[in-house]
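In this view, the complex is presented without one of its protein chains, the others remaining in place.
Residue numbering begins at 1 within each chain, and the chains themselves are lettered A and B in the order written.
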Amino acid sequence: MKGLGRKYDVLLGYLLITPVVILIFIVIGVPFVNAIYLSFTDKVAGSVPKFIGFKNYINLFSDPDYIIVLKNTFVYTFTSIGFKLMIGIFLAVVLNQKFFGRSIIRTLLLLPWALSGMVAAMSWKWMYNDTYGIINALLMKAHIVHVPVLWLSDARLALISCIIVNVWRGVPFFFFSVLGGLQTIDSQMYEAADIDGAGVIKKFFCITLPSLKSVIMITTVLSTIWTFNDFENVFLITGGGPLHASSIISTYTYEMAFLQNEMGKAMSVAASVIPIILMMILIPLRKLNKEEK
Amino acid sequence: MSIRKFKKYLFIYTVSIVALIFTLFPFYWMLVSSFTPNDIMYKVNPTLIPSKFTFQHYIDLFTTTKFTTYFINSLYVATFSTLISIIISILGSYSLTRLRYRGRMFFTKTIILSYLLPVAVLFIPMYVFASRLGLADNKNSLLLVYPTLIVPYCCYMLISYFKAIPVSLEEAALIDGCTSLQSLFKIILPIALPSIAVVATFAFTMAWNEYLYALVLTTSPSQQTVTIGIASFKYSDQYIWGLLMSSSVIASIPSLILYLLAQRFMVGDLSAGGVKQ
Partner (left out) sequence: MLKKSIALMMSVLVITSIASITSGCGVKKADVATNTPVKEKFVFWDKSEYVKAYNDTQQQKIKEFGEKNNVDTEYVIIPPSDLKQKLTAAIEAKNPPDLVVTDEFVAGQFAGMGQLVATDDILKQIDFADYAKRLAMTKGENFMVPQALLAPGFYLRKDKWDAKGLKYPETWQELKEQAKIVNDPKNNFYALGLPMGASGGGDAEGFCRSVISSFGGVLVDKDSNIKANSPQTLEALKFISSLYIEKLCPPSAVTWDDAGNNTAYSAGTVGVVFNSGSIMNDIKTNKPDINANTIILPYPKGSNGAFSLGGGNVFAIFKNGKGTEAAKKYVISFFEKDSYQKIVENMNGMWQPVINGVDNTDFWKKAENSGWLANSKVLVANSYPEEANDFNSKAISSQLCVKSIQRIIVNGMDPQKSLDTLEQDLKKVYGK
């Protein structure tokens, strides 16, 4: 009985995974390979690409803008993720309790994610404006600042302004995902801890967090990749300016492709960070797999 | 009510209010702007509550633009791509977590391939690919392409949720003579349903808000989605804020409704969990 079951299971396994495989290897795979190939050419739109080997990549490393952009991308990604993670977990734990109005409050807190990235960016851009923006108006009325804060045009603040919007938009994802994970934790563990006299903080660090490890890991990895490749947010708020102070890999790629008409170079910029993204995924995943064994 | 309980509720409500203010303020501003007449739209000293109020932007939105068509298209595309993706992902995730076969770990790792290159780079080769399949300027091409964005996310989330469900539950059923597929439908799915609801809600939002693929894969207004519609209210150097804001408000509604429905599953105790050792 078991032998037959195993063969059936293997076939079933392959069958069930087939749609995913087709999606990944063909629908994404073909354009992906195409894009990688183009990164080794001098492709310009409409022309026939000529193979030039690693030239695009070599030029990248001597491009000072590329270094700035890479640095910005790391700062943008890791700062955003850090805040989204902390705030998301905090909110999920606090709002998992039963209280009046919980449904409405939780739903409202998900709004930023429901909003289109473009609209969120444009609304925040308007709010950040130094002459008619509401943020500066309120800050000045409350006498917190005396001159308008240059959210978008000060080279030091531009990236931070984008990070704030990214965190604003991304917290719901962490919040809701962790909330989902909290549902599967056995309440008996908490009851046992209560009997032992454990306080709220101890319960959080010894029961809640460890049980959420898997969910947190996956959510963080996914969000990190998405944040790393985020485009609309930065492009629409600051355009990557001033002078690349807030430019990240995706906006730099766009600039290469559509403002300088260099498709080959643009592809190489995007492809150059693939090893980094791979590392960001494989290292946590490997840790997760190890812990399961 | 004991002091302890009072403190607890005070804390919860304080956190909620602060979170709500920070979260909702931009949305409040969007809502208010959508009802603000054009002549006081960019006042130098903006006030929290506008002095004048108008429905004109909403009226214009539905009478002078093709917004209704865009909305219906988005509903169609987002719903079906989510459904397709969820089904594919449930089957795939079950296969990757519960069944054993060669290449299982390999497939798990390669799912992430979809996210390695940003859409900003993939959309042109993707358009060429879709065009060769005869799907250029067709909203059905999005049904093929959106799953590439959604399925990896769903798979990874579902893999972690499925892994959290103890194998012992299924073993009982398998011994009783259930096949693996039956155990998927009868045991795993009911338990994982809240998690699947969460994942599906986010998947729907991802499809609903997607811009770049919709931009290149659809051209005629009869095929376009809501995000393209919103973007069309920006001319070369003019933003039509009234229409932009009103269309954004309307466009946020479906996701909101879904969240309201889905978060009913977030009961907070374990009646939906049912995981007892």
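Convention: a contact is a pair of C-beta atoms (placed from the backbone, for glycine too) under 8 Å apart; a residue touches a chain by one contact, two chains touch by 3 or more.
Quick caveat, the model's predicted, so the values are computed rather than measured.
Novice: May I ask you to list the residues on subunit A that touch the chain which is not drawn?
Specialist: 25-26, 29-34, 37, 44-47, 129-132, 148, 150, 152-155, 158, 235, 238-243, 245, 257-261, 263
Novice: Extract the touching residues of subunit B with respect to the undisplayed chain.
Specialist: 38-39, 41-45, 64, 103, 105-106, 110, 123-125, 127-129, 131-132, 134, 136, 212, 215-216, 219-221, 228, 231-232, 234-240
What we mean here is this: only the chains that are shown with their structure count from here on.
Novice: Roughly how far is subunit A from subunit B, going centre to centre by Cα mean, in whole Å?
Specialist: 15
Novice: Any idea which subunit A residues touch subunit B in the complex?
Specialist: 5-6, 8-10, 12-17, 19-21, 23-25, 27-32, 34-35, 38, 90-91, 94-99, 101-103, 105-120, 122-124, 126-127, 131-134, 137, 168, 171, 173, 176-177, 179-181, 183-188, 214-215, 217-219, 221-222, 225-226, 229, 231-232, 249-250, 253-254, 257, 263, 266-267, 270-271, 274, 277-278, 281-282, 285, 292
Novice: Can you list the subunit B residues touching subunit A in their complex?
Specialist: 8-9, 11-13, 15-16, 19-20, 22-24, 26-27, 29-30, 42-46, 48, 88-89, 91-92, 94-96, 99-101, 104, 107, 109-122, 124-126, 128-129, 144-145, 147-148, 151-153, 155-157, 159-161, 163-165, 174, 179-181, 194-195, 198-199, 201-202, 205, 208-209, 211-212, 226-227, 230-231, 239, 241, 244-245, 248, 251-252, 255-256, 259-260, 263-270, 272-273, 275-277
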